[in-house]
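Before I ask anything, let me first share the structure, which is written out below as structure tokens.
For this view, one protein chain was removed and the others were kept in their places.
A, B and C are the chain letters, set down in written order, and residue numbers restart from 1 in every chain.
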Amino acid sequence: MQLFECDGKRLLKEWGIAVPKGLLLTSADGLPDALSQLGGKAVLKIQVPTGKRGKAGGIKLISNVGEGNDFFKQWAGKSHGGYEVESVLAEEPLAISKEFYMSVVLNAREGNFFFIFSAEGGVDIEETSRQHPDKVLKVKLDPAACIKEFHFRNILLEHGYSGSLLLSLSNAAANLYKGFVAANALLAEINPLVMLEDGTVMAADAKIEIDDSAKFRLSSKNFLEVKADELEREAKDIGVTYIKLDEGNVAIIASGAGLSMNTMDLIYEAGMKPANFLETGGGITSELVRRSVHLVLKNESARAVIVNLYGGVNSLLEAAKGIVAGVQELKRPVPLVVKALGNQQEECFALLEEHNIPVIKSYRTEDAVAYIQRQLEVAK
Amino acid sequence: MQLFECDGKRLLKEWGIAVPKGLLLTSADGLPDALSQLGGKAVLKIQVPTGKRGKAGGIKLISNVGEGNDFFKQWAGKSHGGYEVESVLAEEPLAISKEFYMSVVLNAREGNFFFIFSAEGGVDIEETSRQHPDKVLKVKLDPAACIKEFHFRNILLEHGYSGSLLLSLSNAAANLYKGFVAANALLAEINPLVMLEDGTVMAADAKIEIDDSAKFRLSSKNFLEVKADELEREAKDIGVTYIKLDEGNVAIIASGAGLSMNTMDLIYEAGMKPANFLETGGGITSELVRRSVHLVLKNESARAVIVNLYGGVNSLLEAAKGIVAGVQELKRPVPLVVKALGNQQEECFALLEEHNIPVIKSYRTEDAVAYIQRQLEVAK
Amino acid sequence: MSILLTKQTRAIVQGITGRIGAIQARWMLECGTNIVGGVTPGGGGKEVHGVPVYDSVAEAVKKQQANASVLFVPAAYARDAVLEAIDAGIGLIVCVPEHIPVHDTITIRRSAQQKGAWLIGPNTPGVLTPGVGKMGIMPANLFKPGRIGLISRSGTLCYEVAGYINEGGYGQSTVIGIGGDMVRGSDVQNVLSEFDQDTETDMVVVVGEVGGVMEEQVAECLKHMHKPVITYIAGQTAPAGKKMGHAGAIIQGNEGTVECKQNALREAGALVATRIADIPELIGRAYK
Partner (left out) sequence: MSILLTKQTRAIVQGITGRIGAIQARWMLECGTNIVGGVTPGGGGKEVHGVPVYDSVAEAVKKQQANASVLFVPAAYARDAVLEAIDAGIGLIVCVPEHIPVHDTITIRRSAQQKGAWLIGPNTPGVLTPGVGKMGIMPANLFKPGRIGLISRSGTLCYEVAGYINEGGYGQSTVIGIGGDMVRGSDVQNVLSEFDQDTETDMVVVVGEVGGVMEEQVAECLKHMHKPVITYIAGQTAPAGKKMGHAGAIIQGNEGTVECKQNALREAGALVATRIADIPELIGRAYK
């Protein structure tokens, strides 16, 4: 889960890293108060969990309410990067004398962390890293080590920093690392980390990604979330992973991410297009499957369904019951084929056949795809 | 700092260990409300940071306000173990089916911790440990290890526990250990830890000692403190360690604990008695010494003063200035001798001699003691 | 011989008294797995399908000389359960649960490395050696004894691949679900190296996915392998930026695409199957 800038900055502040004074606004009504609290001028920043807001005009310095109203009007009902703009962060303008880049990020390959720092902030760090690898400091941090501020001081010393700037940077780094670990973050990036004209070091932006699986540890925090659309909300309610794909005609219900992707690949290969992708996860119940059948057909473009299951943790009989119930309730009958192997597969086959639902009794997803292809051709 | 039972239980609760429902009362006025909140009956316990309250009648089960009033009357203005009784904890009575002893304590000898557990609770654990060492489980915990609940489960399993009681005990142990470390405690003792008739495991008492040097980490907690007497408050204000001794006639001002004790030993050896013991600590200023001279003479029995200093961190000239100022202001002149060696000792000697204050210019504390002894004999 | 799960394995089930733990214990027993005990704190003294339950892993090790453990515990408790197994000296730990926080995985991975234990998972269907047994949730009836090592990020996809391998007249020496998360307990290189040294394995099939770096790691270690490696990677048509069911299956920028991975593998000398159905033919070619 990618946090919104305002929430990321709230975390940074808790971790002991300075952030600009700011207020979150959901409408232009708050502008007069914000301007007076921030000293007459403010930087307005649209709040969406993605980047490149500056280029899109989503960040603007205003010096009066009128300019602020214009900004709100400009963004009313608009989206950026696929996210609807619902709030705006108003911040004190900063007298910046230097920009840096600083982040702590998961190194999935080795199961440890990277501390990344660059004297060039506000830029695309991956780009800088490719073009000028010498300008980007990237140090591995051992998760089993007890990492203290002096470790960061030594790292930054070797990188040429000294004096009070060294202290401010190593303090920010130590706090960022400590917070990153405590919050179970996948990424904690400050880009840019700025030095103001008075020497203060401050986070001018915050990009923090929290591990969804660790949310239970942060339940007390109240983070802004992207409004889910109706189908995503329903999928969450059922307890499945649902991904909408572009304008396809075949809906996929599959157990396991790999098998789902393989099914998708085979549908494309057969010249069809998947409409969506519903992964059941490990805990199949008949109710979960019944609701899944309905959910995948809510995509209007879907004309057929492939159900592709293996019964490992799952009982296939439960799945069959759910399929039967789902199909019986369909208002818009479409071709549906089931491929299922594993626990209680014979009972599953029997029940489906009893209700005239076609079953592929092999491990060949291709056969299920071919069956659907024939059905769709017949239907033309 | 030894916490009062009510504060100890507050900590235990924060750490995830169940404690009885309770209210702190400072007068009998709160009794009706307490009795109604606690279900009609209550156990009243005087709050003093020491033990053996039961034998002294400081713990009583009451079933009505009258009995409670009697308890408050009985303890009004009284002390227990040298501490004035200023508050009473009213707790729900417990239906206890079994009592245990559990603690985590600093093992100063090896610089690690002991987890101590016994199936016999509510008793003097040191006594049990001496008489029946087999009944007391004492396990060392390595401060560098990451100790988890399963470690305590394994310890208690080997000690013969199983089932849900094993779970409750190991959970309490893990929480106690975690809390002990987080609070920088020297001792965290639950005696007794009780199992109620419904199987719940709960702390019926709490004896927690916090490291005074680590108080800055717990500044947000608001712990009850023993009311310091006037001289102790003044010593704290000056920034020195002051210990009143029994009815002696010689006051001691010395730098360093060992030297202070040695001075005390030599005064006894010479047939005199020390009145008190003021240890200046490392940061001597003239003002600190001036006030110290006044403070030690506030003990009415004090008839003479020995000032015994070494100038390591301290400047002896500063000390001399303070002594001179202190002596000049004395309303009740008494014999005073200074023994001082170290930094700026010559300047110190010169200043004192200028003001006719006797100085022993050697390392022999005995000489200073002998000087005072002669002065006191002359004065008789 | 086979790898990790062998005839010497004495396995326990952590979380055996839970609903899923109990069912899976039965299925593991039914296919012959040598389950010597179960562990549920507070459940000591019980029996599940005739298997004795202990209060701690250390107790099961002491009383049953257990040397392997498979976990069915809620994600929030998995870290401490794995640490308990590592602490008790268990040499093979199969961590089935999904949705374990990545930071927890990092902790247990590091701890296993320090103690020299094999940690398989998290988010794994487990480890299965046809004819010997299984630790995890793989349906045993989908596999056949044979001389092909099989490593997969995805559980269900590996079942599908096993079907094709069986159809081709081959079977599996050991099947390893290496885990679907971003960070895994064991590196694929080490598992490949075990297969390379195993006298009952002739070659290895690796089933990958979009996202992550496992396939790149396979490519990097191929120069040390003596046996052929055949790969298949799912998700050729996966859109960028979307998490495809597995936490590890996400394409970021140009990284993690199937094409990238296939190129790296081809260059390193792997036999690359673009369709699962091609795998048996590649096995045949490797045998020539």
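Convention: contacts are C-beta pairs under 8 Å (C-beta built on N, C-alpha and C of every residue); 3 or more make two chains touch, one makes a residue touch a chain.
Treat the numbers as computed from the prediction; the structure is a model and nothing was measured.
J.: Could you run through the displayed chains and say which ones the absent chain touches?
T.: Over the full assembly, the chain not pictured touches A, B.
J.: Of B:Val313, B:Leu330, B:Ala350 or B:Ala379, which one is in contact with the hidden chain?
T.: Considering all chains, including the one not shown, the answer is B:Val313.
J.: Would you mind spotting which of B:Lys78, B:His132, B:Lys227 or B:Arg364 touches the chain that isn't drawn?
T.: B:Arg364
J.: Pick out which of A:Leu157, A:Ala228, A:Leu330 or A:Ala350 touches the chain that's been left out of the picture.
T.: For the chain that is not drawn, the touching residue is A:Leu157.
J.: For the chain left off this view, which of B:Leu259, B:Ala325 or B:Leu376 is in contact with it?
T.: With B:Leu259, B:Ala325 or B:Leu376 as choices, the missing chain is touched by B:Leu259.
J.: From the list B:Ser162, B:Thr241 or B:Thr285, which touches the chain that is not on show?
T.: Of the candidates B:Ser162, B:Thr241 or B:Thr285, B:Thr241 is in touch with the missing chain.
J.: For chain B, which residues lie in contact with the unshown chain of the complex?
T.: 106, 108-109, 111-112, 126, 142-144, 181, 184, 186, 211-214, 216-217, 241, 243, 245-246, 254-262, 264-265, 268-269, 274, 277, 279, 281-282, 309-313, 341-343, 362-366
J.: In the whole complex, what residues of chain A lie against the chain that is missing from view?
T.: Residues 146, 148-151, 153-154, 157, 162-164, 166-167, 170 of chain A touch the chain that is not shown.
As a convention for this text, only the chains that are shown with their structure count from here on.
J.: Based on which chains touch which, is the overall arrangement a line, ring, star, complete graph, or other?
T.: Line.
J.: Whose Cα centre is nearest the centre of all Cα atoms in view?
T.: A
J.: For the pairs A-C and B-C, output the one whose chains share more C-beta pairs in contact.
T.: A-C is joined by more C-beta pairs in contact.
J.: When the C-alpha atoms of chain A and chain B are each averaged to a single point, how far apart are the two points in Å?
T.: One centre to the other, that is 54 Å.
J.: Between chain A and chain C, tell me the centre distance in angstrom, where each centre is the average of that chain's C-alpha atoms.
T.: Centre separation, chain A to chain C: 27 Å.
J.: Just curious, how far off is chain C from chain B if you go by their C-alpha centres, in Å?
T.: 57
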